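One protein chain omitted, others in place.
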Amino acid sequence: MTQDQSHPEANAADETPPPVTRRSFLEKALYGAGMVSAATIVGSATLAMKSPDGSAAQSPAAASDSSASMDMGGASTAPMSDMTPEEMDAAHKKGILDFLQNQKTPLTKGKGNQPLAPTVDNGVKVFNLTVDEVEWETTPGNVLAARGYNNAIPGPILRATEGDRVRINVKNNLTESTTVHWHGLYVPNNMDGVPFVNQDPIKAGQSFTYEFTLRNSGTHMYHSHANSLDQVNRGLLGAFIVDPKDPASYPQYDREYIMVLNDLNLGFTINGKGFPATDAVVAKKGERVLLRYLNEGTMSHPMHLHGMPMTVFRKDGWPINPPQMCDTIDVAPGNRYDAVVEATEAGVWAFHCHILTHAEGPQGMFGLVTAMVVE
Amino acid sequence: MTQDQSHPEANAADETPPPVTRRSFLEKALYGAGMVSAATIVGSATLAMKSPDGSAAQSPAAASDSSASMDMGGASTAPMSDMTPEEMDAAHKKGILDFLQNQKTPLTKGKGNQPLAPTVDNGVKVFNLTVDEVEWETTPGNVLAARGYNNAIPGPILRATEGDRVRINVKNNLTESTTVHWHGLYVPNNMDGVPFVNQDPIKAGQSFTYEFTLRNSGTHMYHSHANSLDQVNRGLLGAFIVDPKDPASYPQYDREYIMVLNDLNLGFTINGKGFPATDAVVAKKGERVLLRYLNEGTMSHPMHLHGMPMTVFRKDGWPINPPQMCDTIDVAPGNRYDAVVEATEAGVWAFHCHILTHAEGPQGMFGLVTAMVVE
Partner (left out) sequence: MTQDQSHPEANAADETPPPVTRRSFLEKALYGAGMVSAATIVGSATLAMKSPDGSAAQSPAAASDSSASMDMGGASTAPMSDMTPEEMDAAHKKGILDFLQNQKTPLTKGKGNQPLAPTVDNGVKVFNLTVDEVEWETTPGNVLAARGYNNAIPGPILRATEGDRVRINVKNNLTESTTVHWHGLYVPNNMDGVPFVNQDPIKAGQSFTYEFTLRNSGTHMYHSHANSLDQVNRGLLGAFIVDPKDPASYPQYDREYIMVLNDLNLGFTINGKGFPATDAVVAKKGERVLLRYLNEGTMSHPMHLHGMPMTVFRKDGWPINPPQMCDTIDVAPGNRYDAVVEATEAGVWAFHCHILTHAEGPQGMFGLVTAMVVE
C-alpha cells in the first residue's frame, strides 16, 4: 500500500477518519459508505442530502457564482477539447454534486411520469389527457419548445389492471392534429390511433375518447401516432402499466422505477430529464427493485447498471423464460423490458447508457445517466 | 360521450350509419371494420379496393392533379417544417389512400421477392440468376440507379428443402466484378462467395456456378460479397428459404410473408419498396401468419406490429426455445427471424419500424411502413 491514493476496502477500517466537513461527508457517503451510511443521505424515495448537523448540504457547485464562465450544466453533448485537466475534474465533480443536489431539490422545473388516479364511471376507469405545447427544462437552464400530455414529459403514468375497462378522454391543445396509440395493448381497431387507418386525426382544439378493455398485462406505452417523429420525440409519450389480474403471476418487488428513454430533439433523457437532473433509483439493502424500461426514442440504448446484475423477465409485457441475467440491457426503440435488481450492494452506483456519446464528455456525465443508491 | 369525436366500440352499434360514399366506405373499412367488413376490400393476397357498386375505388389522391405543388410521394425522409396543419393531415391521408390503392394497382413499376421455380437436372435443383443494372422505382416517381438479381429487388426467392442439392448459375451483367454469398447456409468453402478468399471474382460478363447440398433449414439470404456495401445496398440481395425435411419440426402456418429490410442508398424499404408502395400483409381472421424478417441493410430495424403480438421462434434459422412473444422485434443487419402472428384481431393494423426517422415525418408515413390486414 505505497500508492499515492488507495481505497481498498480491506484497509478502510485502518484509516483515521478525517475531520467531517461538508465536502468530505459527501465524498465519504459516495465512496462506498465507509464512514457514513448511504442511508444517512437517502430519504425514502429520493436522495436527501443533509450535513451531519441536520442542515441541508450545499454543493460547492450550487454555491458558486452562477456567472462563472465554465458552466457544465450537462446539456452539452459535444466534447470540449480545450479544457485543462483541472477544469475537467471540476466539471465532472460539479455534475455529481448537482445530481445529488437534484435528489433533494430539483434543479429543473417540471416533473413528468407521475401517477394519475382515474375516476370511475360505471366501472370504467376514466383518465383525462390534454395534449399541450410546453416549455420543458431538460437540464438546468436548458428549456426547450416541447409537447406533453397534461403539460408534462413523460405524460402521466396510466395504470390499471388486466381485465379493467378504461376510457381516456384526449383534448388536443396543439395547433396541429394528433392521435394516441396504445403501444403494446390489444385494442379494438378503431381505438388504435393511427390517423386515417384507425380514426380521423384529432384536429387542433378537438377531443376524442378512447375506450377499451385491458386484455394483456405489461409495461406498455402511449404516444402520438400523428406527425409522430416530431410529436413523440418532443414529448408526447408516457407509460401505460397494466398489472396482471393474478399478482402471483408477476415477481414480487419492493420498489418500482419506470424509465422512459428518449433522445434526439430533447436530448438524451430519462423520464424527460438529462443528467444531472435525472432521478436516482433508490433502495434499501436487500430490497428487490423493479426496473421498467421503455424506449420512446430513435436509437438503441444499452443501459448499464454498475454493482449488481439485473434479471430481465419480461419483454413487451410477455414473459422471458427463463429470465436472463445481465449487467447491460440493450433497449431498442419501441421495446420495453421488466427487470429486477436485488439491492445487495451498498453505495451509490452509476447507471447509464453505455453508448458513451449518450453519457459522457470532457465536461463529465450528461444525458442518459443516473445512479442507483443502495442504503 | 360528449366528446367532439368518439369511436368507442361499445357505442358503435348505436351510431346511425352515414350515407356510404366512396370516401366514407374506405374510412369505415379502415376504422375498425364497423360498418363494412375488411374482407370486402381485401382480395386473397392483396388489398382489392372496390366501391359498393363493384367499380374500382379511386382515391382522391389518385384523382388529384398530378402537377399539384405538394407531392408527398413518400420518398422524402426529411421533416418539412413549413406545412400547415391542413396540409399535414392531407399528406398523411394521401399516404394511407395511396397505400390502399397500391394493394390493388401497384403504384410503382417492378416487383421483387418473387418465387423462382427451379429446373431439375439429375436430381439437382437448378436456379439461374443474372446480375443486372436496373432502374428501380422504390416509391411513386422515385426511380434510382440500382442493381438486382434477375432485374428485381429483392432478387427471386430461392427455395428448396433441407437435403436438396442445388445449383445456381450466376451471370454477371454488371461492368464490375461480383460474387454471391449464401448467408446462413453451410456450403463447401469454395462456394462461399468471398472474392479472393473462396473464389476469384466473377468479372463483368462472366459466369460462375455455385453448387451445394442444403444442410440446414431456415430463413437465409443471398447477396453479393464483392464491393458489397454498394452492391448489396443497391439491390443485390434476396431470400433463400430452406424448408425443413421434416415439416413437423416447423410450426404450422396459413400464410407466409417474407420481409427483406433495407436502408441507405435506396431509402428505407421492405422488399425493395418504401411506403406507400409496400405490400400489405393480409390474412383471414383466425389464420396463422408466418413472418420472415431478413435485414439486408446497414441499420437495426425494430419492427412493430400493431394489434397482435408476434411469437418469434427462429433466429438465423435456428430454434429459439421457448419462443419469445413480443410486439416489437429488433432486427439487426444480417439477422433473420421467423415469427408467427395469430390473426385474431380484425381490421387494418399499422406495421412499421419503430425508429421514427425510418417511418414518419410531417408529410406522413414513409419508408419501413406497411399494414397487416385481418379480414
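We just call them A and B in the order they show up, numbering each chain from 1.
Basically, contacts are C-beta pairs under 8 Å (C-beta built on N, C-alpha and C of every residue); 3 or more make two chains touch, one makes a residue touch a chain.
Everything numeric in this text was worked out from a predicted model, so none of it was measured.
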Among B:84, B:209 or B:249, the residue in touch with the chain that has been omitted: B:209
From A:103, A:300 or A:335, residue that would touch the chain that is not displayed: A:300
Contacts of subunit A with the absent chain, listed as residue ranges: 1, 3-10, 12, 27, 30-34, 79, 85, 88-89, 92-93, 95-97, 300, 302, 304, 306-309, 322, 324-328, 330, 345-350, 354-357, 359-362, 371
Those residues of subunit B which, in the complete complex, touch the missing chain: 167, 169, 175-177, 181, 183-184, 186-192, 194-204, 206-212, 216, 225-230, 232-233, 264, 298-300, 315-321, 330, 332-335
